[in-house]
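One chain of protein is taken out of this complex; the other chains stay put.
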Amino acid sequence: MCKHMERKCLTGRWAKQALMTLSLLSMIAISPILVGCSSKSAKPPIKATLVGKGTIGGRVTLEGTPPKEQMLPITTDASCTASCKKHGTELPRYTRTYVTKDGGLGDVLVTLIDIPPQPIPEGTAALTIDQRGCEYHPYVAACQVGQTVHVTNEDPLTHNIHTLPKVSGNKEVNKSQAEGSKPLEFVYDKPEEFLQFKCDVHPWMFSYVSVINHPFFAVTSEDGHFEIKGLPDGKYKVKFKHRKAGEQVKEVEVKDGKATVDVVLKVPAA
Amino acid sequence: MTASHELGFVRKYIFSVDHKVIGIQYLLTSLTFLLIGLTLMLMMRWQIANPGQPVPVVGGLLESALGEPAGEGKISADLYNSFGAMHGTIMIFLGVVPLVFGAFGNYLVPLQVGAGDMAFPKMNMLSYWLYVPGGLIMLVSFFVPGGAAQAGWTSYPPLATIIPTDGQTYWLVAMLFIITSSLLGSINIITTVIQLRVPGLTWMRLPFFVWTEFVTAFLLLLAFPPLEAGCILQLMDRLAGTSFFMPHGLVVSGQPATGLSGGGSPLLWQHLFWFLGHPEVYVLVLAPMGIVTEVIANNTRKPIWGYRYLVGSVLAIGFLSMVVWAHHMFVTGMGAGIATFFQTTTTIISIPSVVIMTCLMLSLWGGSIRFTVPMLFALAFLSAFGIGGLTGLPMALPMSDVALHDSYYIIGHFHYLVAPGTIFAVFAGIYYWFPKATGRHMNQKLGHVHFWGSLVCMNLIFFPMLIQGLAGMERRMSDGGYNYSAAHPSNEGVVGALSGTVMQLNGVIGWAVLALGAFQLPFIYNFFSSAFAGRRVESDNPWQATTLEWQTPTPPPHGNFVQEMFVYREPYAYSLSHSTQPLTSTRKSNGSNGKILDFETQNQPVAMANGNPAKQEAPV
Partner (left out) sequence: MKIPYTSEIREDTGLYNAKIGMWLFLASEVMLFGGLFSAYVFLRIGAREGEWPHGLLNIPIGAFNTLVLITSSLTVALSWTTLKAGDFQRYRRLQIVTLVCAALFLGIKSWEYYDKFSHYEIWLNKPLTAKEYPQLAGHSTEADLPITSVVGHIEGVGPFETLASLQEAGMSTVKIHPDAFHYRLTALQQAERRKVEKATGVRAVHAETDEHANVSIDVSHIARMSAFVPKHGTFFATYFTLTGLHALHVVGGALAFAFILWPGARMWRDDPKRYTNSVECVGLFWHFVDLVWIFLFPILYLL
């Protein structure tokens, strides 16, 4: 340490102090990035405990008359109209809360519950959502935790994809996507049901993506059918959830690689 | 006078407390940021002229650096927004203010008042080393989730609060660093000017440049803290969920915002921001006026006309600039009474600015003008400031401002003031003081190329913007206005849709920006090659100037002056008929070598009637 106020001695001390201060400041500046990076790579790999060839199939039907769909806030956009023409579609006029065909109920999330988290099976492609004719296709979808969601823009105009997750740990993101640009990718870390994707430019555009922490899920087709593959024999609990028509849990047993479960969801009382 | 201490490289060039080293550090860092800001704008103007096309040459680089927002080398709309916000922020807070205040102020103010260094050298070092982390945080913000700040350089809430871009938070934190740096610098400059003037250097003998730095320092000292308060509040809104700026009933993306208490006001931020924002623009312009004054006095070989008026005007501008801020907020729905108040103060503040311009222009009359490169830039400043200032008048009046607010007219207006205005003055200053700082001249031919190219390009860029703004083109449109143009299918027959001519100007501007970038290359080359291998100066005072900074060895050593300094006269004693000093001089240090001198330096002793110089006593 400097015993006397020698300039040379003090300069070294000042330099050290300045260097320490600067490193501290830089660390403060850079630490958020490091924290962000490290937290992602710190997770241990999940073990796959449910591997098999069994299938759970079935159908969801709707009881009761669904309420009238509401009109969508469509704003005239010549580019949207042009794009619809190109794709042979029409701009949607009404909400699509209840999608039914032959008594079946579509857009129902079917997923196994009370099973441990499973890794993404090899060869699973990304979930693709297209923006076509100023609509998201599909309207309701599901993907796995950590699985990439690809959003493409097939319209000759700019959309933005604004995701509004409610579960903390899933980040809100707002990205713009010009016509003809590369697909945008979204990945989620936490399970969430019906995570909302919306476009701020076209306020009628919505898509709901459920994020599940295992691969045993499906979304029912228009007529209510679904199929979940890849399960070993055993007893499972299956949850059926619709955005408005509530949820139900049914127990099912996969024997010799097959199981069928049908469920009836009711239109809730007004 | 100067002690020789053995300083290591780090202590001498990195953590130096010498104001000249710090000034050069500021200069190099801020010029780099200026270049970064120009590059951002280059890419933005490309996008405007060619919406949706991949950026040539650098598109791949952009994609590998920034990822998805620059997918396939195309600038997406949110990337455009962040480029726009960061262009403004970087140019103003990381480029021009550190340049005119940190670089020129630090280097020249102690020299021009005759001091050996600033009043607080260690605090000077601290202020530079707070500026650098602030700048780094701003740059780092491009690479964080969500990208850099996207809500404009003005960071208006509620958008700036709810936008899920991490860069917005980084912007706020960096601003705290930058503001603190400026505050410390202001304290230093003011104290230096008040306390360290050498004997004989009275207030009315100060070079006008020092006056402008003095007023600038006060503006920064008093106007920045409310913005600092605002940044703290916005940080709390973003991080702690407070509602300082979030009103009741806020609806975000069609859904009511949940989890907020509401009760705040977005207008509060606007007041806090523009309370700084307006003095800030005078910070950008006053010191350059000072530089231009020095260069004009020197290159016309005449005293500046109306020194007292200049001083009075700069003080008036300093005071008035604190009471005009809401002219940036005329469209917020303020009442007629308040609008009238700000309209009045804003039109009044144009008067001292005009006085300054008039004094400078009258200074040219009858002068023996040397068209050196600094002088060319200084003259261009006068016309550019004239255009910029005059185009500002419609915005002073609320009724016309309502039509022009947030249009390209405003962009043209303020860029005329800062680009061919401030930046040209900065170039003038660099070419002018380069010989003193390095002992070498910059290459004059390259300087001419730099000047004429930049002058033509600047006008080609910003004059069309005035036209576009009057035609109704709004700012911050990533597609260059295509959505509002007559060419867009939705706009058939729509009155007021932007015409083809107006849209074509985007192309003209795009090429002009590219050319402007190209014309900076001779300057960059000139700057570095002359620093190492330029033509050496023939004396310590190659421009034959009167102010004290030229009375040091070249480059000035630690401690600046090798003899005790006294000041005997006003700062611009050129071609004075009452000159009492011998008309010939053999003093080599005054660059004359026996020729007739047409100037007296400030510290030259007054000759007595008998021809002998006065005793070296400290005059009053």
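Letters A and B mark the chains as written, and numbering starts fresh at 1 in each.
We take it that a contact is a pair of C-beta atoms (placed from the backbone, for glycine too) under 8 Å apart; a residue touches a chain by one contact, two chains touch by 3 or more.
Everything numeric in this text was worked out from a predicted model, so none of it was measured.
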| item | value |
| --- | --- |
| Chain not shown, its touching partners among those shown | B |
| Sole contact to the chain not displayed, among B:Pro164, B:Pro225, B:Gly439 or B:Pro555 | B:Pro225 |
| Contact residue for the chain not shown (choose from B:Ile22, B:Leu38, B:Ala119 or B:Leu597) | B:Ala119 |
| Residue among B:Thr32, B:Ser64 or B:Ser261 touching the omitted chain | B:Ser261 |
| Missing-chain contacts mapped onto chain B | 1-3, 115-117, 119-121, 123, 183, 186-188, 190-191, 194-196, 221-230, 232-233, 236, 240-244, 248, 261, 263-265, 267-268, 271-272, 275, 558-559 |
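One rule holds in what follows: only the chains that are shown with their structure count from here on.
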| item | value |
| --- | --- |
| Whole-Å gap separating chain A and chain B, where each centre is the average of the chain's CA atoms | 47 |
| Contact set on chain A toward chain B in their complex | 7-8, 11-12, 14-15, 18-19, 21-22, 25-26, 29-30, 32-33, 36, 76-79, 82, 158, 160, 162, 164, 171-182, 184-185, 198, 200, 203 |
| In the complex with chain A, residue positions of chain B that touch it | 3, 5-8, 10-11, 15, 51-52, 68-69, 71-72, 74, 76-78, 122, 125, 129-130, 133, 136-137, 140, 143-146, 163-166, 173, 177, 253-255, 478-479, 488-490 |
